[in-house]
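Just one protein chain is left out here, and the rest sit where they should.
Think of it as A, B and C in the order they're written, each chain with its own count starting at 1.
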Amino acid sequence: MSSPSVVDPRPGAAPDQTWDPASIRGDFPMLERTIRGRPIAYLDNAATALKPRSVIDEVVRYYQDVTANVARGVHTASQEATERFETVRHQVGMFLGSRPADEVVFTSGTTGAINLVAQSYGRAVLRPGDEVLVTEMEHHSNLVPWQLVAEQTGARVRAIPITGSGEVDLGWLERNRSDRTKIVAVCHVSNVLGTVVPVARVAALAHEMGAVCVVDGAQGVPHLRVDVGALGCDFYAFSAHKLFGPTGLGVLWGRQPLFERMPPWQGGGGMIARVEIEKSSFAPPPARFEAGTPPIAEVFGLGAVLDYLAALDRRAFEHEDRVVRYAEELLRAIPGVILHGAAPGRVGLVTFSVEGVHPHDVGTALDAGGVAVRAGHHCAQPLMARLGVTATVRASFAPYNTRREAEALAEGVEQAKRVFGQ
Amino acid sequence: MSSPSVVDPRPGAAPDQTWDPASIRGDFPMLERTIRGRPIAYLDNAATALKPRSVIDEVVRYYQDVTANVARGVHTASQEATERFETVRHQVGMFLGSRPADEVVFTSGTTGAINLVAQSYGRAVLRPGDEVLVTEMEHHSNLVPWQLVAEQTGARVRAIPITGSGEVDLGWLERNRSDRTKIVAVCHVSNVLGTVVPVARVAALAHEMGAVCVVDGAQGVPHLRVDVGALGCDFYAFSAHKLFGPTGLGVLWGRQPLFERMPPWQGGGGMIARVEIEKSSFAPPPARFEAGTPPIAEVFGLGAVLDYLAALDRRAFEHEDRVVRYAEELLRAIPGVILHGAAPGRVGLVTFSVEGVHPHDVGTALDAGGVAVRAGHHCAQPLMARLGVTATVRASFAPYNTRREAEALAEGVEQAKRVFGQ
Amino acid sequence: MSELDELYQSLILDHNRAPRNFRELPTSSGHAEGRNPLCGDTFNVWVQVKDGVVTDVSFLGQGCAISKASASMMTTIIKGKTVSEVRGLFDRFHQMVTGRAPTAEDEKKEARNALGCLSAFAGVSAFPIRVKCATLAWHALMKAVETAADGMPADARS
Partner (left out) sequence: MSELDELYQSLILDHNRAPRNFRELPTSSGHAEGRNPLCGDTFNVWVQVKDGVVTDVSFLGQGCAISKASASMMTTIIKGKTVSEVRGLFDRFHQMVTGRAPTAEDEKKEARNALGCLSAFAGVSAFPIRVKCATLAWHALMKAVETAADGMPADARS
């Protein structure tokens, strides 16, 4: 098992001191593969991130050495699995800013987590005429669940507009919030523009109206240190697979007093107190919200992710930032490339269009050079409409990405332009 | 990668011809571990089954070589992952009796699958006074979801009683079904009694009333060849982890015309056709029911399971049956042991009580001898009430289990009796 | 020739730049919309069918080079063909772009002859994810032809 290189910055070292991604690239087996005969330049991290060896090993460990269901058996393997499972719950609490473990619910993903809040909290509190505010740049996973519960309850979904640079229009929020505002659901980081939403401000504005603030942190946790206490939000959701972890697992963090009052969403094993044919009573949170056998191997893997991140040199993220800025510079220098999003402090990605070349064709041209990006609407059709496009190209980064990969990206774009004779 | 031993039965070979589980035990790494210094006797397969090496390897392959999100990217890895993902969907269709792949929805588990049917189909069709019939021996996962939707719609959940031997009382069903009966939800195999429910009969009785038949196949697929066409049911749910596959993944099979008319349950990426802030339109099934990033590595693993099972000598299951009968015999011979369930043709497990010794204490005594069983209510509290107990001990089997392990079970029970001086 | 150049042959680039029959038909007997859920690209296809023969066809829409060129080339090649010939052509085209082209020498030749300039799309099979792009307009066409076949004026349908 390889482990991340931990280099203590020397006292007084300059903050932009070089950190070499080569020190961790060996941890990620997927970086060894080739695409059409070339080394892969994986710039689709916002879709799903690559997994370090230690995470894969921990998933394997569950399947090889600790296979058992959790919270159900008196036998040793079940007990070991349960202990590990609950330890990771605790770790997740710490990761989100030292929160008690019973505020951590394991779900099937960010999408599952937001549907849970919508169907349990939302359905219980929303009345006809109430409003759920989202932003114009939400991922469908933080929009459609609210549309569904709005339809069920007679509430309405409205979008906080974004400014030309891709920032949330807080003035609009201040003017348009009212006592009908019950839920304000925003992303922490936009998966298209990289904008960091000022969650603390949004949450404060929501709370003044008695509304709760739900944060889609799918793109937050991979790039920012998250402290839900400091953010002041009420719910925070993320996916393990975008945080270098396994597929099939998400986290919903929620404030205990809210969880306590929320009805269950799904019914099944593990979430009950007492069951009779005609009625049942339910377990306290977090169990109340975890019906059925949970994603156990996946939780093991997430534990290894958190260990990996804890040991990772924080300069890795400064390096990531620099590579993103470098990619941006290179692309900006190419005539006909239009960059989307210009919010100060944006993180993790560059989204762009190439004049006269469809994003899919750019994507294919890049793929032919081994560069993996995402071309499409990024599950953010309302934002595409706002930007006046149907699709864009997005290159998204992680600490293991290199300046060389940013260059391969720019070369691929040049190549696409050449093919299309622009 | 080890693969299952495939021995073609010689023509005319006796059907009970010996098949040696040793021929596959090497495929299951977990069988190498020890419990308290003894080799593990894993008899908790109904809680979760052990995983063959080829399944673990396939999960690892996704994380090492094909990491990408599915159905979203134009790049090579995404394309490879998507192809494999859809191939497994097709494989699952074949596994369930050659059904078209668009009748296969991937979920988070059996529990997720049944909640999907309850909240999408059930919520749309149930009216006040309508009835959902389940059996008295359902797992909470095939009961509580119906209670929740019944409460939301004013419908009522009623239980078809079971007979003294643990069979579904079909006479009761015939007498009590009516045009208020909208859904009949039954397990294929009871997770406590091992009873095989005559699904074809139940489905026919349901259809005569215009009701649909939902089958909880969590304990069906590990022991029976399933052909949903022959069963005549409308929905069939199972969990990969109980079928020697990964955690975090389930399957909902459903008839295409029903799926076609069902509204989405969860909202999110991947299940939409067109999204605007105020409203969205949805993709056709199965995508409509798969919001968010699906459990991709898990689906890869399930593909390997189906390959493994296809290559597995069918005598393996006859062997399993014989070991179950042997365990039953050994236990029956111990004074003070009470066996629960006596339905002819029951499969996979033995559930019992030991007079004067609490099931947890039996479970701990067995664990001390390396024997892993489940002691508890098995998420079937109404059945426990019917049996007049709060908990039982369940030993559940798979083809890799041996006669020696059945003996270890009986010895452990004797040991528990000795400790408690019975 | 690199895989990329193979995919984007000059014929394709030409049709992408200057799509043929890129308009709505003034009168049509069939119309359908095709949508690529991956990228949100949409094409509208109109057909005029008379006595089982496609007498005119056109399209409009937004899309990538592959989908646009494929739509354009489709319109040029099917005009004057019978509906069943069009079906056969689509089958062959589909086989080619999914890499399931015939392997026997004579069948291969026959397929090449039948496909004509559509052979330019052979490179798509190296990029399976782009198959949807190459067949988007074709699927819409087949829908349009089916609605046309029932004899109702196109306007009476949604």
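Annotations
The rule is short, and it goes like this: a residue touches a chain if its C-beta (ideal position, glycine included) is under 8 Å from a C-beta of that chain, and two chains touch if they have at least 3 such contacts.
As the structure is a prediction and not an experimental result, all values here were calculated from the model.
Shown chains touched by the hidden one, complex as a whole: A, B. Among B:73, B:122, B:222 or B:376, the one in contact with the hidden chain is B:376. Touching the chain that is not shown, out of B:104, B:150, B:233 or B:391: B:391 (per the contact rule at the top).
Annotation: of B:168, B:365 or B:383, B:365 touches the absent chain (contact as defined above). Subunit B residues in contact with the hidden partner, per the touch definition given at the top, are 36, 357-361, 364-365, 367-368, 375-377, 381, 384, 390-391, 415, 419-421. Of the residues in subunit A, those that touch the hidden partner chain are 71-74, 78-79, 82-83, 273-274, 283, 287.
Keep this in mind: only the chains that are shown with their structure count from here on.
When you average the Cα atoms of each chain and compare centres, the chain farthest from subunit C turns out to be B. Chain centres here are Cα means. That of subunit B falls 45 Å from that of subunit C. Centre-to-centre spacing of subunit A and subunit C amounts to 39 Å, using the average Cα coordinate of each chain.
Subunit A and subunit B have Cα centroids lying 31 Å from one another. Each of residues 38, 40, 127, 130 in subunit C touches at least two other chains. Among the residues of subunit B, those touching two or more other chains are numbered 72-74, 78, 274.
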